[in-house]
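For this depiction, one protein chain was excluded, whereas all remaining protein chains were kept in their positions.
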Amino acid sequence: MTPFAAALALLPALGAGIMMGFATSKAVDATARQPEASGKINSILLLGLALAESTAIYSFVIALILAVK
Amino acid sequence: MESLGLDLSKIPIDFLLNILNIVLLFVIVRSLAYKPIRKFMDARTARVAAEAAKAEEKAAEAQKVKAEYEEKLQNCEAETQAHRQAARREAEAEADAIRAEAHAEAQSILDDARARAKQEHDETLGTMQRDVVDLAFGISEKLLGHSITDADTKKMADRLFDESLSGGKAS
Partner (left out) sequence: MDTLTGIKLAASAVVFVVFLVLWCKKRHDTLSEPDPKKAKKKRRLPFFGMVISAWFFVACVVNLVTGGPKGISLELEMFSPRVQLGPLSVARTTLTAYVLLGVIAVLCILFRLIAYPKFKDEPKGLQNLLEAAVEFVDKFVHDNAGDLSPVLPAYMFSVAVLLIGCAASELFGQRPPTSDVEFTLSLALCTFYLLNYYGVRKKGLFGRVKSLASPSPMIMPMRILSDVAAPVSLACRLFGNMLGGMIVMDLLKNSLGGYAVGLTSLAGLYFNLFHPLIQTYIFIILSLTFIREATE
C-alpha cells in the first residue's frame, strides 16, 4: 500500500505544474505588452513560481518520506 | 559529559553545528571578501567623483579665463577702433587742410591768371584801338585827300568807335 500512497501524494504536483504554466503564460503576455517592465515581471514571476512550486515540493517530500521508510 | 547526565547524541547537534558553520562562513566571507571589495568599489567611486568634481572646477576656471581673455580682446578691439578713428580723423583734417590750401593756391593762381589775362586784353585792346585809329586816319585821309586835324580826328574816331562798339554789341 505504501508505494500507492506515495504515488497519490505526488498528485499535487499536477496542479502545481498546470498553474506554473498558467503563471508563465501570463508573464509572457505581460512581457509582450510591456517589454520595458520585463525585469520586474521576471522577479515577480520567479517569486510566484517558487511559491507555487512549494506545493509540488511538499508533495515530493511527503512521497519520499512514505516511500523511503 | 556523562557525569552531567547529558546525552549529547540526543541533542540535534547538527543544527547547532550547521548554524555555527553558516555564521563562521558569513564572518569569513564578509571580512575577507565582501568588505574589501565593497571598500575598494566605494573608494573608487569616491575617487572618480572627486576627480569629476576637480575636472568640473578646472573647466569652470578655464571658462573664467576664457571670459577674461574675451573681455580683454574686446577691450583691445575697442582701443584699436578708437585709435583708427582718431588717426582717420587726423588724416582727414590734414587732407582737408591740404585740400583747402591747394584750393586757395589754385584760386590765387586762377585770379592771377585772370588778372593778367584782363590786363593783356586791355593792353591789346588799347593797342588795337590805336592801330585801328591810325588805320582809320590813313583811310580817311586817303579818302578825304587831306590831313585831318587833331580835333576832327578825335571826334570822328570817338564816333566811329562808339558806333562800332554799339553795333558789335547789337549784332
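Observations, loosely collected:
First chain written, first letter: the chains are A and B, and each begins at residue 1.
Methods note: a contact is a pair of C-beta atoms (placed from the backbone, for glycine too) under 8 Å apart; a residue touches a chain by one contact, two chains touch by 3 or more.
All of these numbers come straight from a predicted model, not from anything done at the bench.
When the missing chain is restored to the complex, the residue among B:Val29, B:Ala113 or B:Leu165 that touches it is B:Val29.
Note on the undisplayed chain: of the listed residues B:Arg38, B:Lys66, B:Arg130 or B:Arg159, the one touching it is B:Arg38.
Annotation for chain B: contacts to the undisplayed chain at residues 1, 8-9, 12-15, 17-19, 21-26, 28-30, 32-38, 40-41, 44.
By the touch rule set out above, chain A reaches the unshown chain at residues 43, 46-47, 50, 53-54, 57-58, 60-61, 64-65, 68-69.
Methods note: only the chains that are shown with their structure count from here on.
Mean C-alpha position of chain A lies 86 Å from that of chain B.
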